[in-house]
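Removed from the display is one protein chain of the complex; every other protein chain stays in position.
Note that the chains are named A and B in the order they appear, and that numbering of residues resets to 1 at the start of each chain.
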Amino acid sequence: MLPNFSYVRAKSVEEAVERLSAPGALIHAGGTDLLGCLRDEVFGADLLVSISRLAKLRGIEETSDGGLRIGALATVTEVAENPMIRERFPGLAQSAAEVASPQLRNQGTMGGNICQKPRCWYYRGAFHCRRKGGSICYAFGAENQFHAIFGHDHICAIVHPSDTAPILVALDATARVVGPRGARFVPLPQFFVLPNQDVEKETVLDPGEIVTDIQVPKPAQGLRTRYRKVRARQSWDFALAGVALALNFSGDKVQRARVVLSGVAPIPWRSEEVEKAITGRKLDAETIKHAAEAAVADAQPLEQNQYKIPLVQGVLEEQLTTIAKG
Amino acid sequence: MNTEEKRYYFLEGLPVPETPLPGDEPAPWKKTHFVGKGLPRVDAYERVSGSAVYPSDVNFPDMLYAAILGCPYPNARVKNVDTSAASKVAGCRGVMTGSSPGADIAWRYEKKKSKIFDPHCRYEGDAVAAVVADTPYSAWDAIKAIKVDYEILPFVSDERNALASKAPAVHPGGNQVGKPQTYERGDVDKGFKEADVVLEAEYRTECELHTPMELHGCVVRWDGDELIIWESTQGVYSVQTMVAETLGLPLAKVRVIGRYMGGGFGSKLVTSKYSIIAALFAKETARPVKLFLTREQTYLVVGNRPPTNMTLKAGIKKDGTLTALQFTCLGTGGAYPADGTWGVDWLVRDTYLCPNVKCESTDVYINAGPARPFRAPGHPQGSWALEQMMDALAEAIKMDPVELRLKNIPTYSQGRPGNMPYTSTGLKQCLVEGAKAFKWKEKRAALARTKQTGHIRRGIGMAGGLWQVGGGMPPSSIVLKLFVDGSVNLNMGASDIGTGTKTIMALIVSEELGVPLDKIQIENADTGTTQYATPSGGSKTVPSDGPAVRDAAVRVKQRLLKLASEDLKSKPEDLTVVGGYVVSQKDKSKRIKIGEIGKFKEQRVIVGLGYRGPNPVGKIIQPFCAQFCEVEVNTLTGEVTLLSFLAAHDSGRVMDRLTYDSQVIGGITMGVGFGMTEMRVLDRRTGKLCNKNWHDYKLPTSRDVPSEIVSLPLELPDAEANSIGAKGLGEPVTVPTGAAIANAVYDAIGVRVTSTPINPLQLNRLLAERRGKE
Partner (left out) sequence: MIDEIHREDGPSPSRLSETELAENATEGVTRRGFLASIGVGAVAVAAGGGSASARPSTEVLKPDEMAKLTLKINGRIYRLLVEPRWSLLYVLREELGLTGTKVGCERGECGACTVLIDGRPQYACLMLAVEAEDAEITTLEGLMDGQELGPVQQAFVEHDAFQCGYCTPGQIVAVEGLLRKNPDPSLDEIRTGVSGNLCRCGAYGHIFEAAQKAAKLKSGQGGKS
């Protein structure tokens, strides 16, 4: 059952920002992740500031420079079904379609999807873990089959739960953020925070800051995108591992590559090793095999999640093979 | 059946079966007119319109809400409970602990004594305190305000460590529950010597949680000294007994109502502490009280299918003759005695002909929630080992897996003393007809011809099986009232847990009396107004209560004929019922409309009391099955796609084709969960349950089940089993599923997955290990 809190519906972004400056104030957009965390007492809230009625934060449209603006309140379903996105950024539509369940996609917002809290069962459960201000990460040496193989630095082994964030990172999207000090733009590749930077934060957002829009630059020539997620069951499940690809092809050669893994690290995990292994090359079997091996060369698997090493290799092999076909 | 017939169940002029003389058993039905058809359920409207009132839907204007505080540790002593802050929470109407007046109440787990609020909590979630409040929100505010001082004790949460010398003892006297259960026939050493091939393997199945959709709980209200409980239960009489014994009330003063319930799968065969706590609060506050556990609590305290650690050694001759089976199992029923290994060895003992069999099962205590029966207790686990071993044996002697099983079909029960014959045994037909319908040989040949080179590999697999209980038994009593207008009231104690019990019983009445379904009203699952029935479980409700319903209907007919005989001046045995008339078989002109029978018009109602007679002496009633499936495995990602399933079942007569198929589909779906997605994860460092929600504990979704499931009933006549000729179905449908999938995965990729669940976590590891060896 939810604990007590006050509730206010903001009538403007400015009002929301102002109200969020109060201690214990939290933002409510779709509410799907927030209410779950409050129920599980992952954290508490004195005041929920609802932005759900802010029409300005809705909508998906093409920008004047040929890019894409996704309002923070656009639902995940809207992104999955948007004809323009499906045509120009199919990987983004695929990633949105793989999120949670139809009901949650109808209610959950894109802003919420990239800002969601991790699903680690220690973090969500009654364990006072490091991410909640405690002194240990319970995952190390215990039930860590769903945890990170990259980027945990033996501090905290959550995996980032978002499916849309990896492809947005691969697309070099930017978040427009409004806060007490005005608006700023944060490139998605710099939006997420690793445990070694700050173990209690998942994003660079400061208190009181709100994501208002996500902007995706115009697709460059020959862009192909894909998102593939492997999970333990086929709906309402987070990635065991997944891959977001944004590759620019020139003929059959990869001219520029962005490869971001999901389900394997505390943030959407950009694999520069893979990018390097395929850039300038034709995606033949040998290149792909080499790229897949490069992807996991620096992995630091835990006791129960070593399966993610062959899985990452496998999903990369499958997807690079597929994307090469056009 | 065409649409017209579906709409108008009652066909004018329909003869009803012969009425036996009083004291005689009714003959088996020949051609049936209602039984066996695919008619919509009698309570379908209520279930789809929202008008069915489940216990959790019961509301009263002055109702309070209670909640239970569970111990957060797997093993702890409660030193002090401070409720002062909790009782001050806005809306809180009462707080209860073991030291509250009247709350120091004993609670039993089989032979072990405990308390409702036991100061020693041996599993996470055991009750420490409870509150009652105006809203469930206030109740949880108050729960969170309770301060408990625990002495945290060492725990053991993995049954594989429970017998280690350093393992903390869950109870004084050690962690072994009694002596290991043993079974032996013949001489296994001799059997292994006679074998051409001997194989041995270890198998493990993970602990599975029931998680029915409706939460466990009840609404309770006192009516003077009578306690009324609306509980989501599989057996209202079971709840009545436990509550009456616990609170020291006469059975007659505890009325339990559970006409609808949202699933149980064994976990609602009994009640839990919540009904007692709700009753105490309702008494204290003089208000109705609703107490449903939270979803998270249902993962901890209302049962599970225990994990198993099995070994199976098997000997076979080249011609496919089994020479020996040796089986061991280590399991756990949790923190209290709960039959942690019940039924696991049964399939090894009973399924296939084998002269030399030895089994040993060891049940241990761990600091986790006590087990409860879970759909075919023990059987899917035993099947996981036996049916994978059968496939391995078949491969070793280069024999078709179906052929191997067919070579070893018993006609009598080997697992019980006395080699008693089965009343009907359909294992052979299930294998033969199932294989035929699945096109087993053709598919096998086609797969053998094709060299599979890509990363998607296809395979087929199968498993046979049976269910140990499934025959039903006394007691069951039924009251049937035939009103003068020809409509009927059927009164029975059984719950309809979703299997279609009410519909099947109504069909029996229709069949026997010629009354259309829409003229039958059913009262059920209410200890205050309906007859005694055992809880719905064990696939025994239809074969237990069905014959009693038929008996009641026969008695109504006998009475009807007796009354009509006075009007028609004929002997009752010369009369029969046809299309709403009583007619003389000797002189067809002698007929009278049922409603015109003189005494009947006076009495307005004829009451038939039906009972369930004993089962045949010296015979065994068991359902049998075989399931076949086709899978695709992605060798790059470890994903398994279930393409199709075919389920061939011998459960005797098909009582209702629609709900029969629903059971088959449901059993396979649950088997998919057992085999592919579900496992309880206890944190090794703290002993706490990690996955106590439906995201972390993964039930199969609509996207995980096979896109095609074919139900193939083999309707073998069984006149000996009981008067309706039906055997249990709800449990056998989930017995072979997991093993069939494992065999198909092996067929596809050559990797034996001997531990559940078959998921990408395991397959990626196993495939990588194999690549490492190559």
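FYI, a residue touches a chain if its C-beta (ideal position, glycine included) is under 8 Å from a C-beta of that chain, and two chains touch if they have at least 3 such contacts.
Note that this is a predicted model, so its numbers are computed, not measured.
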Partner chains on view for the chain not depicted: A, B
Residue of B:125, B:666, B:687 or B:757 in touch with the missing chain, whole complex considered: B:666
Sole contact to the chain not displayed, among B:18, B:134, B:158 or B:194: B:134
Omitted-chain contact residue, chosen from B:41, B:122 or B:727: B:41
Absent chain, residues of chain B that touch it: 2-3, 6, 38, 40-41, 44-45, 47-54, 56-63, 90-91, 134-137, 210-215, 221, 223, 228, 230, 257, 259-263, 265, 288, 292, 294-295, 497-500, 523, 526, 528-529, 658-659, 661-663, 665-670, 693-695, 699-703, 705, 707, 709
Contact set of chain A toward the excluded chain (per top definition): 1-11, 15, 28, 31-32, 35-36, 39-40, 47-48, 50, 52-53, 77, 100-104, 106-107, 234-236
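We adopt the following convention: only the chains that are shown with their structure count from here on.
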Chain A and chain B: spacing of chain centres that average the CA atoms, whole Å: 42
Residue numbers on chain B that touch chain A, as the complex places them: 67, 72, 136-137, 139-141, 144, 294, 455, 634-639, 677, 681, 683-686, 688, 690-692, 694-696, 698-704, 759-762, 764-765, 767-768, 771
Residues on chain A engaged by chain B in the complex (per definition of touch): 1-4, 119, 121-122, 125-127, 138, 141-143, 145, 230-237, 240, 306-311, 314-315, 317-318
